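What you see is the complex with one protein chain gone and the rest in place.
Chain naming follows the written order as A, B and C, and within any one chain the residues start at number 1.
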Amino acid sequence: MIDVKLYDKETPTWCPGCGDYGVLTALKRAAANLELDPSRTVVVTGIGCSSKINSYFYSYGIHTLHGRAAAVAEGIKLANPDLEVIVAGGDGDAYAIGTEHFVHLARRNLDIAYIVMDNQIYGLTKGQVSPTSEEGFVTITTPYGSPEKPVNGPLLAFSAGATYIARGFSGDIVQLSKLIEDGIRHKGFALIDVLSPCVTWNKINTYDWYKAHSYQLKDHDPSNKAKAFQILSDEDHLALGLIYKKEEKIYEEKLPRKFVANPFQNIEVDKSIENIYEEFL
Amino acid sequence: MIDVKLYDKETPTWCPGCGDYGVLTALKRAAANLELDPSRTVVVTGIGCSSKINSYFYSYGIHTLHGRAAAVAEGIKLANPDLEVIVAGGDGDAYAIGTEHFVHLARRNLDIAYIVMDNQIYGLTKGQVSPTSEEGFVTITTPYGSPEKPVNGPLLAFSAGATYIARGFSGDIVQLSKLIEDGIRHKGFALIDVLSPCVTWNKINTYDWYKAHSYQLKDHDPSNKAKAFQILSDEDHLALGLIYKKEEKIYEEKLPRKFVANPFQNIEVDKSIENIYEEFL
Amino acid sequence: MKRNDLAVRIGGQAGDGSLATGELLSKFFRRNGFFVATDKDFPSRIRGGHTSYAIRGAQKEIFSIGDNIDVLLAFDEDSISLHLDEIESGGLLIYDNSRKDMDIERKDIRMYKMPLANIAKDKIGLELIKNTMALGVLAYLFNFNESLMRETIHDSYKNKSEKIIEENIKAFEVGLEHAKNFQKMENYKIENLGVREDTLLLMGNEAIGLGAMAAGCKFIAAYPITPASDVLEFLSKHLPERGGIAIQAESEIAAINMAIGAGYAGMRSMAVTSGPGFDLKTEALGLASMIEQPVVVLDAMRSGPSTGMATKTEQSDLFHAIYGGHGEKPRIVIAPGNVEEAFYFSFHAFNLAEKYQVPVIILSDELISWNKQVVKKFKLDGLKIERGKIMLKIESQDREFKRYEFTEDGISPRPIPGVKNGIHLETGDEHDEYGHITEKIPNRNKMMEKRMKRMDFMKKDLFPSIVQGEGNIAIVGLGSTQGPIMEAIEQLNERNVNVKYIRIRTLSPFLDDVKDHLKNVDLAFFVEQNYTGQLENLVRLYTGFDKTYAIRKYDGRSFKPKMISSKILEVLGK
Partner (left out) sequence: MKRNDLAVRIGGQAGDGSLATGELLSKFFRRNGFFVATDKDFPSRIRGGHTSYAIRGAQKEIFSIGDNIDVLLAFDEDSISLHLDEIESGGLLIYDNSRKDMDIERKDIRMYKMPLANIAKDKIGLELIKNTMALGVLAYLFNFNESLMRETIHDSYKNKSEKIIEENIKAFEVGLEHAKNFQKMENYKIENLGVREDTLLLMGNEAIGLGAMAAGCKFIAAYPITPASDVLEFLSKHLPERGGIAIQAESEIAAINMAIGAGYAGMRSMAVTSGPGFDLKTEALGLASMIEQPVVVLDAMRSGPSTGMATKTEQSDLFHAIYGGHGEKPRIVIAPGNVEEAFYFSFHAFNLAEKYQVPVIILSDELISWNKQVVKKFKLDGLKIERGKIMLKIESQDREFKRYEFTEDGISPRPIPGVKNGIHLETGDEHDEYGHITEKIPNRNKMMEKRMKRMDFMKKDLFPSIVQGEGNIAIVGLGSTQGPIMEAIEQLNERNVNVKYIRIRTLSPFLDDVKDHLKNVDLAFFVEQNYTGQLENLVRLYTGFDKTYAIRKYDGRSFKPKMISSKILEVLGK
């Protein structure tokens, strides 16, 4: 096993106590267990507190736009399937402005792991309501309580066709690192949704709250689709662990693509276009 | 009952045989049954063959941008909840570029009916693959067959929290108009997903194909969530009829909004802002 | 002796509480009868990183912090390394040496070190309350009116618990007490001028929110983004009680489309955002122009490109605001120069949008949006709602209404859904007078002309440049540079250099007055917070004027008056 220190980079500027520290630690452990080569790993993020995680994790990284990490990641993975591509970001990033890409990445089943750090709030922009905030939740943009039913991210991924769905908790790094590790290992799209408290702006969904509202999945067969649906639908009791898993062909393998070694490395003028000329005669 | 002719407008320019004719007829019948006042009804569409439906239906109409009809409709409905707001458009409009708004409209549960004319193809742009095209489907942009699992629109709506989900077929106008009628009547977000063949670009998913691959729901209790999930998940046998229905408070009623008669009609300079000045002293 | 003019900078780490303290001090200054200008500088993260907040209070009307500060209240070392030089000779440095002590070199200022955090912890049990304690120190040293300070502290925390109020008052007293160990700042005189009841202390975003509400805006849709979120936050609180709706949309695209929908339904509506979100609204803005629907959009400019420096200012979205988006479409772009104007521009934006049936873009910048100023209470009596050709009732009974009727001024009657006899289709496709989709040539030509000719008609209704001073040397600017430019002009005047200051306020359509104002100008200094000189380019494009000298800044921080005046003196060889 590799020393987790290999993955250290800048010191995080998250608030002391932020759930994202736990996620970072878990990610490093998962990487170490998987012996990920930092130079063959890309962590793709959007914008948000959580999306800064690739400033703190030693590997290739690209910190893109709010909501667009999934799409950028797909481009990277398709261009070079040999890379380990991991997406990470917040609940706003994935389930609000990023909904579209999130859903379509899931249905494509590319071999990408997506870690959502769900704190049910907008951290970086200072405490606005999030798509996962509960109905009635009071924030600066919902001073009279949010009138919206929350998005159930894992369920959304499930209905879009995701083939690995797990929920972890920043407060349980051991389990979380295992879920991340398995998610990365999973061949296909893997969602690791993490209950990751924002200690600064969300005074409701705290570590204790999550402890009280979550439970450990036991004796659950993750290949049971109907059961997975039931577990995912229960929003009052948040299941922790691997909820759903299915082996399915990944997008990269379904592409009608002739194998060419390193198609991006040694480029020459492609004179074979002349073979196409007959279409134009 | 009102004469359906009331709702006639321009003559459609759809191809002869296009499924959308059936939807238009069904919509007119539903409107007539509901005695919809054309001057209090707004049909909001995106861009696509199907989105031209409000050129052919007599009421207020707004033909917006590809994928954005849902968001525009939400603005209209919130501004004036007395209006009957109906969204209509294609599978690309709703489930590709419009995914984000579609999901969030569903979770908000505004009192809006959304008719998706699903032809599993991009009609207006001449036959490219659609998010609902089946895996392996050959089009001009997927000459070697589509490598993507289709989006299951109704299931997506379901997991986002839609409170009325029905599937109709252009070939069965009687049932379809009933589903649309009930969807409009339903208090909350109603999805009416319609199998609506494109006779020009999609030579696979024809009227006959849909007949062969669909079945009538019988003795189904639409309030049974687990059953609804099962029905919606079965993509090989497309259920026709009302699949899911739930009574739930609508967004408009949950808004913290003081009642003001016609807040958009007789506007005066709002001097009551002076009451807020104390925040600035 | 400096009288009734004091600039204080509070510096620390993000999360250190500089912000709240600055707000409190600003409030005090207003109540003390002063005008106020402020300048925030903090990083785009929640904790850590150097933050600073400068507050200036003065008897005379001010728009800027000025070149130097009188007091630096330093809670971290960065405050020293970044701002020590800024202290006016004879000024004061208070350094909290609780965490660390350091040698500080400046002979010409007063320097008081005190372990504020430690004392706070000791005496109150709350380290963060060091801020309020520091205010006690200031109050003693500068002879602030103590009871007014107590009252201000009380009011500032009145929405919190009694306990918090008490703790803060106590911290203030501890500060006062502790300060007695030091010598008062006798070279300053801060008098209590008595509160001016006709003023308010607020930031541009709040002024924009108030302006919108005054105009009867009842709908805001926005996605949070720095530095525009405040408008959404402010209206989320206040619209519901007015029968209105504030909705945090799932994205900026959703927000603008919702706002267009609400506007179509007849409700005055707006969307607020900044750069990245403004980019995402590009397509929908084109739709609004095409279907001739009013909508008001705020772009509070921040430092780009891309995510850039989210909490820093810039004036670099001009060309995008004016031309952004494919095709050619009418739109209005206006740029307020200060908080007061932000209110009025916001109000008028809604009239303009409905009268001309176009999107109106309010282009503020982070300094206007965020910095607080003391302004005169807004004159609501002079304001009037103008809704243009909206039709709330229609007599004639044609089956379809000519929503896009060709008219003299290019603007057509606009029935809203719900109105009998007003039925029509609106479409972003090219259409005829009824809104039927058509690609016929003569109709297309007439429709393009119809849409575009309003750009001429509206000019009379828009905001001409504000010109101040005269001569053949000019300064041209827009937006928040007004503050430093005005002070720079005072500095120039002191050196007997007279300049004509042209502050451009309307960017689209470009008004003809600018050319007139530049007629006898031999050299114009374009003061801009951007890299490429967008305002200069715009003026060149529309006036051909090219005798320009660029004074640009693109580091995200505000101009100091001296940066401007000294450059001008240098160029003029004075």
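Keep this in mind: a contact is a pair of C-beta atoms (placed from the backbone, for glycine too) under 8 Å apart; a residue touches a chain by one contact, two chains touch by 3 or more.
Bear in mind that the values here come from a model prediction, so they are computed numbers and not experimental data.
Looking at the complex as a whole, the chain kept out of the display touches A, B, C.
Screening A:33, A:59 or A:163 for touch with the missing chain picks out A:59. Residue C:532 is the one among C:192, C:421, C:532 or C:566 that touches the chain not shown. Remark: the omitted chain is touched by one listed residue; of B:25, B:128, B:206 or B:230 this is B:128. For the options C:325, C:413 or C:464, the residue in contact with the chain missing from this view is C:325. Mapped onto chain B, the footprint of the missing chain covers residues 13-16, 47, 49, 52, 65-67, 96-97, 99, 122-126, 128-129, 131, 140-144, 200. By the touch criterion stated above, the residues of chain A touching the omitted chain are 9-10, 38-42, 44, 47, 52, 54-55, 58-65, 68, 71-80, 82-83, 100-101, 103-104, 255-260, 263-265, 267-274, 276-277, 279-281. Contacts to the hidden chain, counted on chain C, fall at residues 43-44, 49, 274-276, 278-280, 282-283, 286-287, 289-291, 299, 301, 303-312, 314, 316-317, 319-320, 323-329, 427-430, 439, 441, 444-445, 448, 451-452, 530-532, 537, 540-541, 544, 546, 554-557.
Throughout what follows, only the chains that are shown with their structure count from here on.
Chain centres computed from CA atoms place B at the largest separation from chain C. Each chain gets a centre from the mean of its Cα atoms; for chain A and chain C, those two points are 37 Å apart. Computed centre separation for the pair chain A/chain B is 30 angstrom, with centres defined by C-alpha atoms.
The residues of chain A that reach two or more other chains are 96-97, 99, 131, 144, listed in rising order. Under the contact definition stated at the top, the residues of chain C that touch 2 or more other chains are 240, 250-251.
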